[in-house]
Structure formats: structure tokens, C-alpha cells
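Down below is the structure, laid out as C-alpha cells.
The complex appears here without one of its protein chains, the remainder shown in place.
This part shows subunit A:
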């Protein structure tokens, strides 16, 4: 009990909560653990959490934990049933449950209330004042006074003397009153207008804020208010994308105008702009847009060229893939997907003859030699040489004779193409020779002399893509040994023995006599669709599916001299006029654009290219417009065939 009392006394001074707990624990242990003395000392008891014992007694033997197998339910039942449950605590040192006695409970209560542990301790005992103002007969201490208590301090004197000296000398000044308001004066009294700093050379003054327009008024004209849809659109836009940063509003009177909620934001953004936004001087292009348009000769001065649609040749029921004119310019042949070839008289638009063939016609080409009347027609894997029997009877019979006069050579060479002479009904229709190819033929084209015929069979795999037939000798040859890409179209040089082959991206020019590649033209486009050679032979135009038309000057460079992007959609066909400086291009957008393309004899002068007319007439069917264009051989007229099954003449 004595120890307990001293502890409680000590406790009274420990006002800390932790200390209080500590003492409480100590009291409990001191009270309850009188017989079993755990010798582990003041250690965290969870160190023994995983062991069966809880410490050692004085003899060094293990103190085992009492067997506890209470679960939550038991605990709960205990709580409900045991009337002493509230005063039962677990001793951490032994693990045993201890029921606190009434005294102990009382002690705990007192401690909780912040009172002393001992009931009898009086905390308000009267204080005894030992050193008071009353003079007593017996002094508490009888020490004599120090000498220093009545002699002035030398050190202090020295200090004071120093301060006095400093004040006399003016070293120490009385504290000045603090300035709270800033003082202003004439800062620019001695201003020097030339004192501009060096850094100002690069100085970019901040632009001033934009002044508000009518729409920002509190009472704007009604046309500046947003309609319902505009308002919704405005709300859905990102704040950065909005043209106006606020919604225009109308108020009936000034009194009704509320505070603008983003005012501080806007000022803050301005601040940020001023010190965070990188500045750059931008030269605003102040160009008159009219000046940008190039000055070209007037189309009027470049006449003649086709200007109006004058004739429509109707009759085909499907797209007309290919057209060709006779060398005299009197007849026109057109091949269509409805498996027919029609012959028209140019001047009257009358269909003189219709020849049915066994497949959709991919290409027709009239022999350019005026003394031969032959038309090459390609469908599927067949090319038919057909004598339409139009025009001069003499020419027609001469052609027939020419074909029939062929004598078979003695040694028959194996040829890639099978030549057969048409007989029977076919012969009556005009078929003369039938050439069976191994693959589908896409394009046929004649050499200028009219003896050679080139056929294109596009195929990615084999080297047999282009074959050249000689009609008079019924001979076929494959000029190329290697496959250099998918061949799109071919064309003969009008004068020299050159041969142009257009693959997807390049045009290769071969010398047929030397049998070598002379030039490779880079078209700078994705996919060439068509090609035409200038009658002079030094210029080539290429149309491509990516809406470009490239003009090559072979003498100048292998790159295009000019690229025109005047069509909206893929180009299908291009053509040169044989005499006039004209070329035309037909496109999927249903238009034919005729350009003036003058080539000068002077080598130093570059060709002059001027678009002169946009001709429209074809209707777009199945996203296809104009499929083929060709010029009249003598007149400045252009024919075009379209996906709408018509051929049109523009004069």
C-alpha cells in the first residue's frame, strides 16, 4: 500500500494522457502480481505473441499463458451474462483475467476525473510563505549582504557609456516611424527620350486587349443574340474553340444586370498572357488575292478550241469505254460494256453500223494509216481486226486484199498469240483477223504507220504484259523479258522508234531498235491511268487516279515540267490534238478540260500551258464520269465517251 500511495502521488503530477495510462498499468501490475513475478521486464508484450509462454518467473521457468479459447460469441455471452464483465480486465503480463476490486475501481474513477489517487490527500493545503514582507525576529537565512549589491556595476557603466557615446556621435538614431503609404514623386522629371535600352530592339510590346463589340452589350440589338441552336452549339464547344467567350444576353434595364462571374478569371488570364505567353512578331500577309492569280494569256486569244457541246451520240446501253476516230475524221468508233461496237458518222451522229462481239469491249483503235481501213477491237482475251467497210470502197477492198494476200512462211515460229482468220458470219460482219491472247487485253494502240499494233495485258506476275503485233506478217513479239511492274498503258513515238510504257508510277521510254531503256520518267503520282504523246514526240502527258495531270518535257527532265490539279476526281483519259496545240483530259467528275499546250520549236522556250475550257455534259453514273477523250484528227473538236452510255462531240 505504501508503494501504491507513492505512485498515485506521483501520478498526480503527470498530467499527460500517456503518462496516466502508464501509471495505471503500473498500479495494476503492482497490485495484482504479487505471487507470480514475471521477469521479462518492461517490454512490449506482443513480442511473446507467438509463444505459448509469456515470460519467466524468478526461478527461470516459463510462465505459460492461461488457456483462452473464447471466441467472439463467448465474449459476447460473457458480456451479457457476467455482471462483473465491466470490471474485468486482462493482465498483459500474465494473460489472465482480473476482476478489479471496488477500491481499484474507485481509484480508476478518481484518476479518470483527474483527481489524486489518494482519497485523503489535500491539494489545497495553505501555503507557508517563508520570504514575506514582514520582518521577523529570526531571519530565515543569516548571510551577510554581498558588496556588489550596493556598489554600482562597472560593466553596466561601461555599456551605458558606450551607448551614450554612440548617441552623442550620432551612430545610434531613434527608430524611424515606418512608412506605410508609398511615396510618389515626379519620376520622369529628367526624362531622356533617347534612353531606350538595348534590349528594346527585340522588345515586342504586349498587344492590347480586344475592344468589345455590340454583342457584349447589356442590351444588344436582337440580331446579336444567339438562337437556341447556336446557344446549344456554343455550350457543346470546348471553351478554347468558342468564338465568343460569353453568351450574349439582353437585360431590360441596367438594374437587372448581374455580376459577371468570370471577371477575375479574365483578368488573371490577361496576367498570365502578359508574363507567360511567348511573344513573336508575325508579319501579316497583306496580299490582294487577285495578285496571286497568275497572269495568263486570254483564252480568247488562243482560239480555236472546243467550246460547246454540239452532238450527242446515243445508242449504247452501258458505259462506253473507248472511242477512236478514223484518220479522215469522218467516222467514229466506240466500244462499250454492252458488248457492241458502234460506228458513227461524225457530222450527223448517225449510227451506221453495230457489231456485236463476245464480251465487254475494253479498247478500240482505228488504224491511223489512211490507206488501210482497219479497226482493232479488244474484248476479254481477244483482239479483233475489223474492216468496217465504211468510206472509200477502194480502201476497204484494198485492206481485204492485203489481209488475204498473206502467205504463210515456211517455218512456223511458235507465237504467244494465236492468229486466226475470221470466217462465216464473222467475216460478213467485217471481222478479218482474230488474235487470241493468253490474258485479258486492256488496251490496243497502233503505230503511226499502221502496221504495228501494241496490246496491253496487265498482269503483275509474268513478263508477258505487252505484245507487239505486226499485221502484215502476222507476227507477234514480246519486247520485254522482265516484269517491271503493272503496265497501265503503252504508246508509240509518232516519229522515232521509241516505245513508251507507263507502269503505276513511272513511264519508261524504250528504244525499239537498240532494244534498251533510254529514259525513266518519274510521274510523282500514285497511279498512272493514261498517257498521251505529243505529235512532236518530245512531250508526254500522264493522267493519274490521284487527280493529277503531269506534263513531261523529255528534253528538260525526267520529272514533270508541270503538274496540273484541275480535276476534282481521278483522271481517266488524256489526249493530244494532232495539229492544234491542244490537249484534253477527262475525269470522273464528268468534265473534260481542254488546255492550250503550245510547244515551241525553240528549245530554249518552255511549253506554254493554259487551261482554256471546262466542258461539261456527261452525267455521272456509278461514280464514273468521262471514260475516254479523243480529238478529231483535223478539226479542233473533241469527243468524249462517258459512263452514261453516250459519246459527245464538243466543237
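Some observations on this one:
Throughout what follows, a residue touches a chain if its C-beta (ideal position, glycine included) is under 8 Å from a C-beta of that chain, and two chains touch if they have at least 3 such contacts; residues count from 1.
As a working rule, contacts and distances are computed from a predicted model.
In the listed set "Centromere protein M", "Pescadillo homolog", "Cytochrome c oxidase subunit 2" or "Hemoglobin subunit beta", the entry agreeing with the UniProt name of the missing subunit chain is "Pescadillo homolog".
From the options A:220, A:329 or A:389, the residue with contact to the unseen chain in the full assembly is A:220.
Per the touch definition above, the residue from A:609, A:629 or A:649 contacting the chain not shown is A:609.
Considering the whole complex, the residue from A:67, A:155 or A:211 that touches the absent chain is A:211. Think of the hidden chain as still there; on subunit A it touches residues 175, 178, 180-182, 184-188, 191-193, 195-199, 202, 204-206, 208-209, 211-214, 216-224, 246, 248-249, 251-255, 257-268, 270-272, 274-280, 285, 287, 289, 292-296, 298-300, 564-566, 593, 609-614.
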